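Of the protein chains in this complex, all but one are displayed in their positions.
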Amino acid sequence: MAITEPTISRRGLARLGAAAATIAAVGAVKTAAAAETSGTIKVGILHSLSGTMAISETTLKDVMLMLIEQQNAKGGLLGKKLEAVVVDPASNWPLFAEKARQLISVDKCAATFGCWTSVSRKSVLPVFEELNSILFYPVQYEGQECSRNVFYTGAAPNQQAIPAVDYLMKENKVKRWVLAGTDYVYPRTTNQILEAYLIAKGVAKDDIMINYTPFGHSDWQNIVASIKKFGSAGKKTAVVSTINGDANVPFYKELGNQGLKATDIPVVAFSVGEEELAGIDTKPLLGHLAAWNYFQSVDTPINKTFIDAWHAYTKKPTRTTNDPMEAHFIGFNMWVKAVEAAGTTDSNAVIDAMLGVSVPNLSGGYSAMMPNHHITKPVLIGEIQADGQFNIVSQTPGLVVAQEWSPYVADTKDLIGDWRAPLHCGAFNVKTGHCTAGKKA
Amino acid sequence: MKLDRTAYLTLGLTIGIPLVLALLNQATPAGSALHVPTYVVALAGKYLCFAMLALAVDLVWGFAGILSLGHAAFFALGGYAMGMYLMRQIGARGVYGNAELPDFMVFLGWHELPWYWQGSQWFPFAVLMALIVPGALAMGFGWLAFRSRVTGVYLSIITQALTYALLLAFFRNDMGFGGNNGMTDFKDILGFNIQADSTRSALLVLSALCLCAQYLVARFVVRSRFGKVLIAVRDTESRTRFLGYRPEAYKLVVWTLSAVMAGIGGALYVPQVGIINPSEFAPGNSIEAVIWVAVGGRGTLSGAILGAVAVNFGKTWFTGVLPDYWLYALGALFIFVTLFLPKGIMGLFAKRPGKPVAILEAAK
Amino acid sequence: MGAADSSPAAPALLCLDNVMRRLLAFFLIAAVSLASAPSKADPVDDAVAALSSGSFDSVHEGVDELVASGSPRAAAIIGALQNGKLYFRPDHTLYIKQDDGTYVGALTGTPIDAGNVKPVRVNNTIRGAMDAALGALRLFSPETAARMTAAEAVFHAADPSALPALTKALEKETDPAVKTRMEQARAAVILASAESAEADRLAAVSVLRVRGDIDARGFLASLSDQPPAVAEAIAGALTAIDRAAQLWSVAQSIYYGLSLGSVLLLAAAGLAITFGVMGVINMAHGEMVMIGAYTTFAVQQFMHAHTPGMYGASLLFAVPLAFMVSGSIGIVIERTLIRWLYGRPLETLLATWGLSLVLQQAVRSIFGANNQDVDTPAWMSGATALGGLTLTWNRMYIILFSAVVLAGLMAALRYTSLGLRMRAVTQNRRMAAAMGIRTPWIDALTFGLGSGIAGMAGVALSQIDNVSPNLGQSYIIDSFMVVVFGGVGNLWGTTLGALTLGIVNKFLEPVAGAVVAKIVVLVLLILFIQRRPRGMFPLKGRAVES
Partner (left out) sequence: MTEAETLPGDTLLYLDGVTVSFDGFRALNALSLVLEKGEMRAVIGPNGAGKTTMMDVVTGKTRPDSGKVMFGLDTDLTKLDEPAIAALGIGRKFQKPTVFEPHTVWDNILLALAGDRKPRFSLWAKETAEERARIESVLETVRMKDQRHRLGGDLSHGQKQWLEIGMLLAQEPQLLLVDEPVAGMTDAETEQTAELLREINKTRSVVVVEHDMAFVRALDVKVTVLHEGSVLSEGSIDHVSADPRVVEVYLGR
């Protein structure tokens, strides 16, 4: 009966069989291929090359390829060549988990460098813990996490947000604060922490305005207007922006057009780097700020060599560098060092060897991997210049140690993460002496 | 109900392949050549869940001519129902060690569970919700839409509006469903460790069984007199009215059924992929589901299943093998199929070239 | 830079009255006798030394000292510093970079070979100080515009020591607009200074009350320890200003709504043709918009390189080009893809979806995944105030643009022979064919027209949104909503639909917040379609039935 099902002919059957066979064969070949090339050490690269996050993540894939190429030029690692395995999780969170599993169990990657958004990290986290592999996460994030299998080379809130706020308080006498962010976990947590911090600093509750917008919000007219209004209360006002990626371009364009000058109401952003500014006409934004642990404009020899190498590799002399790239630079070098120290790529050995490893960062100092799997970083504050680069106006005297568990969040103020023996715990409650989560399996 | 060769083949493959995979994964040691890595098991499970979504879409699109561009919404709702249960199972093992509240609520500074989380700790309740919530939403939506004779693209677009609205709503942290991060880091289901290979294999087989059941149900429906009326409605709605049938009633029944089927798919999907978040509501997902059906062969139930598995296999494979170019491949595939295989892959296997399954008319 | 010079322990307060004192001194000299450069040059040298020290704090002091020194070069030097054209050498000498890239001695103003120089870097605090200082210095500038900004700067600085200069400037001022600005500035200064009389203060308050804009409000609100009567007046002024703002905010919301609506309209207009008129569910419509935006980018790149002189007009070139590029791509698509799928609208949905994936990836491969910088020409940036309204130029032009596009489209459909044929074909294909209209080509051209309009929309969107491969995706859904809401195949419907959605959205946003507002709009749309299953303006006649 033709309506519901075409009854399959024998020939059709044969064809179907053939198709299945080819698919199976392909699969087999692929796994075989994976098993066979054991002469190399595989490094997984898990960054979206398509979809909404491609804008930010593609660069990180490129920088990883560059770093691996450089390492191989130096003779590889443990006498083997490094082999990059690039996959595209396509800004699709479940796909991130699937691809992570593939990189670890099918491609047998020794370590994986990847993820940008918190949700992608959350999505792959269980996979890395289950299969006991290593992830290097290069983006500034909300903290409140400390997994044994993840090394957080981006900034925790206290390595970015708090120093920025301090700077504005001291330098611009800011009394009134707008905390504007995209409605997801990083801004939420950061603003929660900042609010607590500001109130602790004696800022009145009604001098703080918190505003959340959806992802990719593109019409900022009345939000910018309301910021202006909020700023007209006679107290020096500043905006702390945790607005995410895409939404920033229209936001800054609106700022510029509504004439919100940095000298009146400065905006300090935590998610806006050289990469994002590359998409904006920065002339009207002169003087607005960003807080990072690295700026392309950092004036050090090591940064110069890095940038030159980058331009040579991408063959684009205008291609910018940014903070997450530095994070990968640091993370990769740390991993190399740890593997050399451990003499193997075995996860457990490397995870232990990672602790205390210290490598040069691009701003002239050394960053070290702390027992909480976060790294020490300087905090830089930069003002946007007409050329889309940042003019560094402040840098913390020393390195800042990450607080993975925020002391400003009631439920986590007593927690610490320490993966050294004997503690081996991601969330150790110093009050109760219990390890609430992330005990080593 | 009499089964023909196609049905036997479909059922056989749908239950057989997963069973073999699961067995090999369990029975053989990791080293051996026959061993099926858990990666493959998890993947297969995912495909089967997508197949359920495809089946659901095919039921309304292929047989009732309702092109839903929002079916992933029902899938996601089912997923959330299950996600809530899994979230509650974490209990005190969460980061904040709060036995009562899921982590994201703790960090939002909430102190007790919102009312709509009550009961979610009981598995049967969760399952019930996975059926009821999508079903109820579909029924309400359908009742409005079909009664006022919203048809064709208008219907398609408002289904899209529906899923888009849900997407935005679930993004909001204040909704109490974990915002953009959704729910993840599940520990166990019914006491079994969700990470364990055995659990995964079990879930895979379970999904296979569910899919078979859904296939049989769908097949029963479309072959019954009800199904004949449905097809009649699809092609010449007004005629059925003058014959005394109420198309809206028929559409509503099949629409709701389809939503429930999608919900089940979602509920099985979440424990296997380990995360549920608003991006599942993205209109793109719904459109992809439609495309699976088109690729497999609209109006053929086995085609829907085949299409879902085939396209997703392709996606997995391409994103791994040619990360920078896979979109070309996928896009080209869709174009190719629509241009040259109007009856989808099943069209290739059809015994008699025959008439297309009145697809052309149905398009109206 | 090391940590030392950035230790943000800048005693800024100290600096501030520091400025005042020095400014005061300077203006007294200036006021008493129109003395030229003072004989004693030490302060200038100190200033130069400070400016060339490379540390923000001392640069800040340098600015103050320079002003205080009353050097005739002060304005020039600070102006240069403001535009980042001031350079220094470790040997504490300053140079000003000319537009042609050569240098002149900062103090001498004569050409000189600077050698290895570094720019003097500034931060917001210094910028603020410079604005104030320059304001005071430029009150007497010959250009009206300069005096205007100067007055505004003084208003913002509200620096008592500027009073004498202001008074002098006011006497000489002829331009009424500038005069009012100066009076407002003067009012601010009076209110800020400790020794002004209560009567003057009251007068000043009323002046600012009249000004009544957000800055005036901010300034008034910032005032503390005023005499009771004045404080009262201020309170009154504030409430008055707020009440006025309340009223204006309604108009403002309408404007926001209009501009959002016009954006939606632009995005949807093309779709109203391809989808509305031809019935092709074109999922690649967004990509046509995106391609338009990238065309704009390409045009700007080209003009930047080859005809920098006309760069300001780049958009004017981009519009027709974008139309042609997207249009021709549209035609190609129609000829190679769509034509095979007529009568199967849902298949076109699938094919065009696939196509959109391909186009996105193609753009990604060609231009890279990250955003591209499309400049906003000067004549489109900034805003103008109309009463209590802030009208941003770029959005005003977009509103205008969408109106023009719509009008053009209507005219094209109504008066051109192509339009006539199009309508003929869409109304009765067979008949049209019988009358010798080459329907295939009409189809191709119609689709091309729709795509072309999408391309033009891309030019507009490049001015307010990301120019990235995802640009199209973010508008496609809204576009479909608009077309369906308005009623498929009816341009007026599309227009009204777009504007309604825009305005409703903008009135909801302040109340409900951006996210909820959008959700509510979507739900309303769904419910509306229940009431009017074929949109606001349904097509009539038997043709619709199928």
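So that you can tell them apart, the chains are marked A, B and C in the order they are listed, and the count of residues begins at 1 in each.
The definition used in the following text is that contacts are C-beta pairs under 8 Å (C-beta built on N, C-alpha and C of every residue); 3 or more make two chains touch, one makes a residue touch a chain.
Model, not experiment: these values are computed from the prediction.
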Of B:Leu9, B:Leu55 or B:Val229, the one touching the omitted chain in the full complex: B:Val229
Chain not shown: contacting residue from B:Phe74, B:Phe170, B:Tyr215 or B:Tyr250: B:Tyr250
Where the missing chain touches chain B, by residue: 221, 224-226, 228-229, 231-232, 235-236, 238-246, 249-250, 253, 355, 357-358, 361
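In this section, only the chains that are shown with their structure count from here on.
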Inter-chain centre distance, chain A versus chain C - centres from mean C-alpha coordinates, in Å: 30
Between chain B and chain C, centroid-to-centroid distance (C-alpha), Å: 45
Chain C, residues touching no fewer than two other chains: 360-361, 473, 515, 518
Chain A: positions in contact with at least two other chains: 49-50, 183, 212, 214
Residues of chain C that touch chain B when the two form their complex: 275, 281, 283, 337, 340-341, 343-351, 353-358, 360-362, 365, 473, 477, 480-481, 484, 488, 515-516, 518-519, 522-523, 525-527, 529-531, 533-535, 545-546
Chain C - residues contacting chain A, complex: 1, 3-4, 6-10, 12, 56, 84, 121, 123-125, 127-128, 131, 156, 214-215, 217-223, 245, 252-253, 256, 259-260, 263, 360-361, 364, 368-376, 381-383, 390, 392-395, 463-470, 473-474, 506, 509-510, 513-515, 518
Chain C-touching residues of chain B, taken from the complex the two chains share: 67, 141, 144-145, 148-151, 153-154, 156-158, 160-162, 164-165, 168-169, 171-172, 238, 283-284, 287, 290-291, 294, 324-325, 327-328, 330-335, 337-339, 342, 359-360, 363-364
